[in-house]
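Every protein chain of the complex appears in place save one, which is left out.
Moving on to chain A:
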């Protein structure tokens, strides 16, 4: 076994890892970053036209995790036996340098203030009894105001396009009326509306809602970010989600951070390095480093480090904590332990409008992060009192470009024939004249929805797989059905020739075969109470103080918004406190009460 030493070892080369690497280098610490997958250089593999191959890309999962090596097992309820997730479908974790930050679409939101303190907020407005008994509703223990400088910092790294509503409390533009005040404008003006987004903007306003341009980490213009790195302008080619961006206009760690680190002699990126565990000392109170498998040499390597940053994808972070013995594993029966607790997802349903036969919706164009949304039914922007659920959904047209195979696979509408001439006609009609409106909603945490180590299945490295126990709960179905109902007036205002509303149905279990979203969250959440959170408000492990765990694993609930903007802000927030406090005096940044 070979050993190396460094100040900081970072697991995962996605957004969280790359942000922490840059911050730790700015603090003068030597950094080794380990990435399980291969090196990915947008300028090589991502170059035009080779990269925009739908078969190789979205269908055969060029940038995604290879489930033949390691995956998760899934079951809906605690009395079932979980089985491995062998074919990616419902969610698509990334693999390789850039992680999911390379294949994401670029929707770049800031968490809503109410969502960050949802438990306190719900109790204040609706009373404690409003919270269902089995729901683990929690606060993040960090406020929007505390995170604001880090949201701002992240947007200037990502080159985010958008329109502000309020800056320093003053209304400055046509942005989202529900959005909290900002300290500065978006670094780039909003992306232009594609035709369907413009239709939605008009119809939503007619229906009495408040449409706004979605904040997109797709550059509306060429942009030089705060690290001196260049982005090209988005050309709406439609190859964002699932692809590396050949125009260099979708923010990714590969474009927006790593080029500033690669020539730095204090920074080492090791790809094809699958981390097997974080090593702890005998008291299990301090991490000594990590052991990884060098997949090219098929050799175990150990890195000794003062500080371990776990910054892989959400469930890999939880998996690694469980495998390493960091924090107490969650037990839903005794309702004790924290690692695996509050595993959450999002409720994503899609409705479709068919416009007139002279109205071409041009679904082949698009940008992954851009679109027009309404927040009238997101967060606590509406009175939940009479509705009997917690949570909400933004509703939007986020036309990301429908590629030919995807169009063919989705066919016509629900009522159209599944084969033959009728199928073909419906397919063509749908591709030419329809478009999608999503309700991209929250998902609350429940006592019997969680992550743990599978008792049966092991990965190709001989380690137990992570087990997901997940299904939909009435609260979230009620929320989804309510919000989807509010899409109907938009459909009417659109003058759609035909429309179909997509919604969750009671009793329908979570279906792993259909893509929903990759926005998994929780499992190692942040919070004020070590009995209900694995991490303190600085994303530091309560139990092993030289381990920080960065990612959407820290979210106590699944919010309506896409997670990356909040993950990036939390990464900068944690890095700030590591730099200004932890590195001077290593140890817990919050003391247990």
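Here is the rule we use: a residue touches a chain if its C-beta (ideal position, glycine included) is under 8 Å from a C-beta of that chain, and two chains touch if they have at least 3 such contacts; residues count from 1.
Note that in this section contacts and distances are computed from a predicted model.
Student: Tell me the UniProt name of the left-out chain, picking from "Cytochrome c", "Electron transfer flavoprotein subunit alpha", "Heme exporter protein C" or "Protein FixC".
Tutor: For the chain missing from the view, the UniProt record says "Cytochrome c".
Student: Based on the whole complex, identify which of A:107, A:237 or A:535 touches the chain you can't see.
Tutor: Final answer for the missing-chain contact: A:237.
Student: Considering the complete complex, identify which of A:186, A:248 or A:450 is in touch with the unshown chain.
Tutor: A:248
Student: Even though one chain is hidden, which residues of chain A still touch it in the full complex?
Tutor: 39, 41, 43-44, 47-50, 222, 227-233, 235, 237, 246-248, 255, 259-260, 262-263
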